[in-house]
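So that we are looking at the same thing, I have put the structure below in structure tokens.
The complex is shown incomplete by one protein chain, all other protein chains being positioned as in the whole.
Per-chain numbering from 1; labels A and B assigned in written order.
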Amino acid sequence: MPDAALCTETDGLLEQARRQSSVLPIECRRVGICRGGRALLDSVDVCIDGTGLTVVLGPNGAGKTLLLRVLVNLVRPDSGWVRWAGTPPDRTRAPRIGFLFQKPMMLRRSVLANVTYVLSAAGLARRECNAKAGEVLALATLEHLAQTPARLLSGGEQQRLALARALAVEPDVLLLDEPASSLDPAAALAIEKLIETVRARGTRCVLVTHDIGQARRLADTVLFMHRGRIVERARAQAFFDQPAEQSARDFIEGRIVL
Amino acid sequence: MQEFGAAFGEAFRLVTTLDADLSEIVILSLQVSLAAVGLAALIGLPLGAGLAVLRFPGRGALVITLNALMGLPPVVVGLLVYLLLSRAGPLGELGLLYTPTAMVIAQAVLVTPIVAALARQTIEDMHDEYLDQLRVFGIAPLGMMKTLLWDARYSLLTALLAGFGRAVAEVGAVIIVGGNINHVTRVMTTTIALETSKGNLSLALGLGLVLVTIAIAANAAVMALRASAKRFAYA
Partner (left out) sequence: MKTARTVLSVLAVTAGAFAGVMFAPAAAGAESIVVQSTTSTQNSGLFDFILPKFTAKTGIEVRVVAVGTGQALKNARNGDGDVLLVHAKPSEEKFVSDGYGVKRSDLMYNDFVIVGPRADPAGVRGVQDVTAALATLAGAGAPFASRGDDSGTHKKELHLWKDAGIDPQKGSGQWYRETGSGMGATLNTAAGMGAYTMSDRATWIAFKNKGDLEILVEGDKRLFNQYGVILVNPQMHPHVKVKAGQAFIDWLLSKEGQAAIAAYRLNDQQLFFPNAES
């Protein structure tokens, strides 16, 4: 399994062959966000490129979600910068980055319409939209619910739909913000399976979670965050076997990390 | 008390005998008010959506003004539109005064602020929920407006109904610009005003009952629509 690429300059990990992409590498440097005197993100450097799945791990409040939102340009940092393929983020390239929210946001339309919405926004013709939508719905095993109002679906089904919707436009990278945290185990498993399929296709994935088990199951590489900083970056194996930081050790072993 | 009894009797007689004059008046009332609401929707819905989604200097003042315009007295609107359409006015050449078209225009002016203000409120409420998701989809502001307008369709229908209720029940605007001309611009409310001024109180009240029934029917229809919307979790 090819390794995920992280910024070789700062991390000294093996560089991975870069893919041609209009948004990759997603980079941020010295990103800081301060609210009410507290640093929610503190001089964070990240580089997302290549293939594989990176897990952003850490206790609640570590800044994981915030970091993800900064990378996808939902939040502007107070200091530092964000670049997509070397240039500042812009709206036209946003569809190249898939983003899953913790709580899926369903349009007030049918399941199928939710998917065709993003496809027609991407400029596809009606027939192609329907065809492609059918494909991804089948992938997410939702095709039998195509005409159902999306908001009537269960939490797990909605998240699968959100994932299918994100994948419909074949993004270069998929960012997932704790996609399974509000789901029951069966639904969570379905989501994880889907994510694995996506990773297998070569789509770069970044997954935020506080669930260690999930991290172990899915990660190729791990970014461990604590109090707004990335305190450790490592390959998954190395991280879980021999975490370098104390906070990481505490977290893995199930202690509360203040 | 006697008047009320006579009124119900009148209303019953008018409706059951399908009085030709009544039918003509009711149909014209519905045509004028529906057309006015249609026009108000065309202008007010995008306007409301724009105010909800876009940010620009002066937006706050515009929102306040729009909300205030909801309370425009119909007779003032009638007067303004009359001055506009009068031969002595800027649009006099069009010869629209004393036609149903003028009535549609006046009622559209009356109803558009209601539709726009309610649309703005509805869409703004929805905007918060949709904003992040639409941004990661890379949707432009115009696209956001279209998306929210469609997704809010059931709530917007209620806004349109509010506009229709206002239009079909007003008399001040249509009587000035329409002239209450028999068989041409006479609608339910102007007929009620006329019969009242002739002392025909039971007939006037009877017509009023017919009007109220129409309003109830329209409201019931939209309530049913909203119920089905809730069923599909679209509300």
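Just so we're on the same page, a residue touches a chain if its C-beta (ideal position, glycine included) is under 8 Å from a C-beta of that chain, and two chains touch if they have at least 3 such contacts.
Because the structure is a prediction, the values reported are computed rather than measured.
S.K.: Have a look at B:140, B:181 or B:216 and name the one touching the chain we're not showing.
M.R.: Per the contact definition at the top, the residue touching the missing chain is B:181.
S.K.: Among A:110, A:203, A:221 or A:247, which one is in touch with the chain left out?
M.R.: Hidden-chain contact among the options goes to A:110.
S.K.: Touching the absent chain in the whole complex: find that residue among B:74, B:100, B:113 or B:165.
M.R.: For the chain that is not drawn, the touching residue is B:100.
S.K.: Go through chain B and note every residue touching the omitted chain.
M.R.: 30-32, 34-35, 37-39, 41, 86-89, 92, 95, 97-101, 103-104, 153-154, 157, 179-182, 184, 194, 196-201, 225, 229, 232, 234
In the analysis below, only the chains that are shown with their structure count from here on.
S.K.: Return the distance between the CA-based centres of chain A and chain B, expressed in whole Å.
M.R.: Taking the average C-alpha coordinate of chain A and of chain B, the gap between them is 48 Å.
S.K.: Any idea which chain B residues touch chain A in the complex?
M.R.: 129-130, 132-133, 135-140, 143, 147, 150-152, 232-234
S.K.: Spell out the residues on chain A that touch chain B in their complex, using ranges where they run on.
M.R.: Touch residues, chain A against chain B: 72-74, 91-95, 97-99, 101, 105, 107-109, 117-118, 121, 149, 151-152.
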